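Complex shown without one protein chain; remaining protein chains in place.
Just so it is clear, A and B label the chains in written order, and each chain counts residues from 1 on its own.
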Amino acid sequence: MKYAFFPGCAVHASAKEYGMSCKAISKVLGIELIEIPEWNCCGSIDAIYAHNPVLSISLSARNLSLAEKMGTDVITLCSACFFTLSRANKLMHEDPKLKGQVDNVLGNLKLNYNGEIKVRHFLDVLLNDVGLEKISENVKVPLKELRVAPYYGCLLVRPPEIANFDEPEHPTSMDKLMEVLGATNVNYLDKTRCCGASLIVTKERIALEMTKNLLLTAKNAEADCIVTACPMCHFNLDAMQKDVESTFDVDINLPVLYITQVIGIAFGLNVKELGLNRNCVSPMKLLSKLKI
Amino acid sequence: MKPKQFQKIVSEVRDQSFTEEVQKLRGGENILDCIQCGVCSGSCPARFAMDFSPMQIIKMIHLGMRDQVLSSSTIWICASCYTCATRCPRGIDIPMFMSALKNIAIKNGFASDDEIKPKFHKSFTEIIRKYGRMHEPELKMKLMRKSDLRELYQNAVLAFRLWRKGKVKLLAPRMDQLSHISEIFEDLLEKQEEEASK
Partner (left out) sequence: MEKHMNNSVLVVGGGIAGIQASLELADLGHHVYLVDEVPSIGGILAQLDKIFPTNDCSICALVEKLTRVSEHPKIKVIANAEIEKLQGEAGNFEITLLKKARYVDEEKCNGCGACVEKCPIEVPDEFNIGLSKRKSIYVRYPQAFPVTYTIDMGSCTKCGACVEACEYGAINLAATDERVTLKVGSIILALGFTLFDPKLKSEYGYGRFPNVVTSLEFERILSDYGPYNGRLLRPYDQRIPRKIAFVQCVGSRDAQLGNNYCSSVCCMYAIKEAMAAKERDSGVQCTIFYMDMRSSGKDYELYYERAEREYGIRFIRSRVASIDEIPSSRNLLLKYVVDEEPRNEEFDIVVLSTGLCPPKNAEHLAKALGIDLNKYGFCATKVFSPVETSKPGIFVCGAFARPKDVPETVTQASGAVIKATRINASSKELSPTCRQNPPEKDVSQEDPQIGVFLCCCGINISNLIDVNELAEYAEKLSNVALVKDFLYACSQHSRSKMVEKIKEHGLNRVVIAGCTPRTHEDLFREVLREAGLNIYLLEMANIREQCVWAHGEEPEKATQKAKNLVASAVAKARLLKPVKRPLVKVNPAALIVGGGLAGMTTALELANQGFKVHLVDKNGELGGHLRHIYYVLGEENPQEELKRLVDNISNSPNIHVYLNSEIIAVSGHVGNFRTLLRHKGEVKEIHHGVTILATGAKEYEPREYLYGRDPRVLTQRELEQKLAKDELNAKTVVMIQCIGARTEERPNCSRICCGHAVKNALKIKELNPETDVYVFYKDVRTFGFYEDYYRKASEKGVIFVCYDDEHKPKVSVENEELKVVAWEPIIREWFTLKPEIIVLSTATISNMDNNKFAKMLGIPLTEDGFFLETGMELNSVNTPREGVFICGLAHSPKFIEETITQAYAAATQAAKILSKEFLEIEGTVAVVNEDLCSGCRICESLCEYGAIEMKEKEEKLVAHVVEALCKSCGVCSAACPTNAIALGCFTTEQLLAQIRATLVE
């Protein structure tokens, strides 16, 4: 299993632990992720797109063209990159005029894009290429005691014409993975409710309120941790959790783990390798519950 | 906030060309299909913070209420989470046209001064142009209102917290083929300006 890997800006900066843990479990599962050399910003959901859609799509297209050269589908870790690259891919398929404009831009760079590859999220690969069986075979530390709240958020599963490996209103891919690892999924309402990450820089208070609601629902469902597959969600839920607590005067203290970290824990990989020390809300108590 | 101008005679306020302009935008093609069922407003997780609900914005577009739409906070608060569009019985791509409306608002100077989002869009774009990738500390610096001491302090606390966890990468990202990025920007931004001057 070999893929062109698009890490995205966050995985190179604030979400290093996501990349680390991804790499670690990929090694165990025999997934070969080859980082696209000289990749650039995915094109942004909104910031550049709102300014100049063709510019945003051209930025996406450059990445796609580089990946196409590598001859494999593109894998992303970030839901926002997943959406942005997929959107560009889809729009170029549907709109020949747009495709022409982008082709011109790429042509100037001596690049071209034939539209032959797909953009996929790493979660999709885990579930549909690797398979639950293979993952379960590698479980060394079943997460028997762990109650998790899988959190899907927005662009991982929506809109269905772009994110189509799971169900938009009732996704189950992470739940299935968690079950295989031996963990218990808590039943809570806000699995797919937006955390507000895209507003955290510009509308912090609004974003924090959205995050707070989400954290509290998971907490009230007696989850030991939230599991996510997106660095944007993770930043909001984990790094900003202190701000939520102070802004709304609530006590949450709920660890937020990347799906790759949770899988790594079950695989018996070490804490450093999975970057667990980098999570803002410390997962150490949770690890000790698992006797790690 | 109420659309004060709306109380005037609609034919005076109604800017048919605005409705048509939105129809031409990606996501705005089928905006007239809306039957005001309210699913978008009922689904929106950020509705509580908006001055107008998505359904109101659409009705206002129907009625050609250009100024009210472009100066609303709604277009800046939409988080592009796609809950509304996934459920819309008319298949209207609401986040997509909200994005497009931001674009028109920026171009026409509608965004109010205390609106940080246009600045965010601008700074974001500048950074990508500069490095090809995001450089979070620089973005944060650009957006900070240097006059607001409280904000400065809070940001410093956050930055420290993130830095301790290794989440702040002070060094700017580097790309060897940065020229590609410059070319893309030149191609498209210049083209845009040319079009604008026509």
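In the analysis below, a contact is a pair of C-beta atoms (placed from the backbone, for glycine too) under 8 Å apart; a residue touches a chain by one contact, two chains touch by 3 or more.
These numbers were taken from a predicted model, which means no experiment stands behind them.
Among B:T19, B:T74, B:N103 or B:T125, only B:T19 touches the chain that is left out of the view. Residues 2-3, 6-11, 14, 16, 19, 30, 32-43, 47-48, 52-53, 55-56, 59-60, 62-63, 86-91 are the ones on chain B that touch the missing chain.
For chain A, the list of residues touching the undisplayed chain reads 167-170, 187-189, 221.
Methods note: only the chains that are shown with their structure count from here on.
Our note on geometry: chain A versus chain B, Cα centroid distance of 23 Å, whole angstroms. Of all residues in chain B, those touching chain A in their complex are 26, 45-46, 48-49, 76-77, 79-83, 85-86, 93, 95, 99-100, 102-103, 106, 116-117, 120-122, 124-125, 128, 132-136, 139-140, 143, 158, 161-162, 165-169, 173, 175-177, 180-181, 183-185, 187-189, 192.
Of all the residues in chain A, the ones that touch chain B in their complex are 9-10, 12-16, 38, 40-41, 44-55, 58-59, 62, 91, 104-105, 108-109, 153-155, 158-160, 168-169, 192-194, 196-199, 201-203, 206-207, 209-210, 239, 242-243, 277-280.
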